[in-house]
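With one protein chain removed, the remaining protein chains of the complex are shown where they sit.
Chain lettering (A and B) follows the sequence in which the chains are written, and residue indices restart at 1 in each chain.
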Amino acid sequence: MTATIPPAVTPQAVAPARKFRRRPLTPVNIVQRVLAYTLLVLMVLFCLVPFAWLVLSSVDGNAGPNVQLPALSFENFIRFFTNEGTPMLLVNSLIIGVCGTALNLVLGVAGGYALARFEFPGRRAFMFSILLIRVIPAPATIVALYLIMVNLKLTNTLFGLILVEAVLQLPVTLWLLKGTIASVPVELEEAAWVDGNSRLQALRRIVLPLIGPGLGAAAMLTFMGIWGDFLTPLVMLQSQELYPLSIGLFRAFSDHNHVDWGLLAASAIVYVAPPAVLYMFVRKNLLKSSLGGAVKG
Amino acid sequence: MKRTRVIAALVATAVTVGGLTACSADSSGGDGKDGPVTITLMETKQIGIDSAKKQIPGFEAEMKKQGRDITVKLIGDVLTDPQFVTKITQQYIAGEAPDVADLGDSMVPGFAGAGYLAPIDDYLADWDGWDHYFPQFKEAMVRQDGKIYALVHDTGVQNFFYRKDLLTEYGVDTTQPATWDDMIARLEEIKAKNGDLPPIVIPAGTAWGGGTWNEGFQPILAGADQDYYSLETGKWDLESKGWLPTFNLYSDLVTKDLLPVQDLENPNPWEPTKYDKFPAGELQVAAQGTWGWKFDWGPDGATPIPDLETKLDTWQYPAMEAGGETYGWSGLGSSYGISENSENKEAAMLLAQYLSSGQPVADQLVASGAAPVRDDIADIKPFADEPKLVQAGKDLQTSLYVPTGDGSEQVAQAVANATEMILQGKANGQQAYDAFVEDATDLLGPSLVK
Partner (left out) sequence: MTSITGSPTRAAAAPQPAPPGRRRPKRTWPFVLLLLGPGAVLIVVFIVVPALYGAYLSFTNTQLTGFAARDPKFVGIDNYTYLLTSADFLASLGQTGQFVLFSAIIGQTVLGMVAAILLSRPWVRGKGLWGAAVLMPMIVPEVVASLTWASVLSNNSEGTLNRLTGLFGADPTSWLQVVPMVSIIIVNIWRGVAFAMIMFQAALEDVPADLIEAARIDGASAIQIFRHITLPLIRGPVFLYLLLTTISTVGVFGLVYFLTQGGPGGATRLAAIYIYERALQFAQIGIGSAASMILLVLVLILGLVYVRLSKVEV
């Protein structure tokens, strides 16, 4: 199916939200809209209601495992932040998350560009195998991974962990970015070369600005993947000062597994904040990630 | 280690950077007399961390007096047991583990078996503290190959804690039930008076995880039969005489509605039962270890019960049949294990010995609510001031313990599954037992089943 849009159009200048209507609202439209909003509300309720417990418990001085009217207090949050070493956990998670994502994106753009622009033998096999290998659950691979890290003397360092986390998320990033870059018409780059730019300059000046959406999606997925990983840091790190928040969350499970519900809920809310903020920040780009390019029909 | 060599070979072909030496076995020594030595101690429970922090300066000073320069680095890492095992297993494999680790009872057989821990028989033979250990613990510490791999420093006795105040109020007899039939009759009496609520909680089902076997099933089984595992052959006897009566007992308790089935099926079942209903008085009897006095219900515990010394008391486990003895079940508590790859085994041993003797151990026992494994602690304050703990220490003389080896995790899983069937009403005792035998045989594999 061919479209009628001329090739010179840049990926983002398409289909702006219509601000005016060509015809008046019909009753059918009204029903449609009511239906749509109802569905949205139902869906959002489905997504948010389970959090009722979380939110209520975090401000509940007497939190339990079930939803109950809270004895309102912020002591859980206060306890969370004044708990020895907790702010450190948050800082560590942020460092690992941000640096890991940054490294991941750099490697991803470079690799994605190579995969998109060059058809080299084994490309298909490479693409598939890196994705499928991620099916093997961590318990089976952690032994070897740890041994490798020990031999590379990278254990118990933030740098080592950042490196591993960035690489673990790389397969998905490569898939996403390869597709996004492939959908940028090569002609734009060619035009830049004609103008005297080197290949790498063209990449920086032309391709990069156009793949914002794809970068946003990859950044989001990578950051969330790193943010939530706790097995890798658990095994790789020894010093408590380096632990990320994903492990620290389990501090609320004291000895004998007695859970401090309020503390856990408060920790979880703090834990969820950075990815949510990232989402808001990335949302503009995210909505328009041109994934269609990953799969040319 | 073979594993390490295979990995090194693979790594060599893929990596150009980094040393490729597998961690070589150490030359033992390092006792601090020939130069400064640093050893690492790992604790994963807050109480252990606090206790260690308190004792380390005393140790270092003591060592100085002996002309040894030893510094102890404490790795205080609050982790749950499964997390700790996952993590330290990797470290042992790679030879990166701390010199001394405070290990739980159930962890030692696995690590000792795999060769991650150094045998300490020689050190113990040279140590006068060893003479003070109760004989049954000296025996219990010996593993399948006849060696001792970890030094036990505390233990608990598992009993039934009951709300003496409530039972007295209900007019129910509080003397020790002699047999399970007596116990069940007692429980039914309580139930008639407490508003028809299930009066007892014993770990059961899959939600309780490994505790179902460790704290629920095994103590009862051991009262009926101690031959279900043989340390010499390393095999489990699934046809041993105690399994079926124990499953039948569980079935009995469930059909008579004496166990809080609903709570047992929810995730974290100890929460609503031991940490909620028992303190609140809606549940009157709980299978529990000595640490309950401090850890769970003590003033600094998870859910404190005020005046617990007067409100609570303990019953031993009733005998399975008339004429049998009542008993307490003693686990081995926590042990200090020395890494086989440690370069300073002597210093590590000195630390372990220090922490297991005299004042240091007395302090630790009181903090965690445990009983001593030696006969020379009962008079040391602050331990001497804890009547319940001292009593537990005395109970230890007559307590039971059956050490097990490879395969305990699998058996625990099979028992959890089988008791879950009982909880759900899908099987009676016999059916659950049959299912258990099938399941355990499959999980253990032929080499571990008699």
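Here is the rule we use: a residue touches a chain if its C-beta (ideal position, glycine included) is under 8 Å from a C-beta of that chain, and two chains touch if they have at least 3 such contacts.
On a predicted model such as this, the values are computed, not experimentally measured, just so you know.
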Notebook entry, point to check: Of the listed residues B:Gln55, B:Thr155, B:Thr206 or B:Ser399, which contacts the missing chain in the full complex?
Noted result: B:Thr206
Check: Hey, which chain B residues sit against the chain that's not shown?
Finding: 2-3, 6-7, 10-11, 14-15, 82, 85-86, 89, 93, 109-111, 113-116, 144-145, 205-207, 209, 234, 262-263, 265-268, 272, 405-407, 409-410, 413, 417, 420-421, 424, 426, 442-443, 447
Next item on the list: Spell out, residue by residue, where the missing chain touches chain A.
Entry: 1-5, 7, 9-11, 14-15, 17-18, 32-33, 36-37, 39-40, 43-44, 46-54, 65-68, 107-108, 110-111, 113-115, 118, 120, 123-124, 126-137, 139-145, 148, 163-164, 166-168, 170-172, 174-175, 179, 182-187, 190, 193-194, 199, 213, 217, 220, 224, 227-228, 230, 246, 249-250, 264, 268, 271-272, 275-276, 279-280, 283, 286-297
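Definition applied: only the chains that are shown with their structure count from here on.
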Check: What is the distance, in whole Å, between the centres of chain A and chain B, each centre taken as the mean of its C-alpha atoms?
Finding: 41
Note to self: Can you tell me which positions in chain B touch chain A when the two form their complex?
What the structure shows: 3-4, 7-8, 10-11, 15, 17-21, 23, 45-47, 75-80, 83, 86-87, 90, 93-96, 268, 270-272, 275-276, 295-296, 302-303
Next item on the list: Give every residue of chain A touching chain B within the complex, in rising order.
Entry: 64-65, 142-144, 146-148, 150-153, 155, 231, 234-235, 238-240, 247, 250-251, 253-259
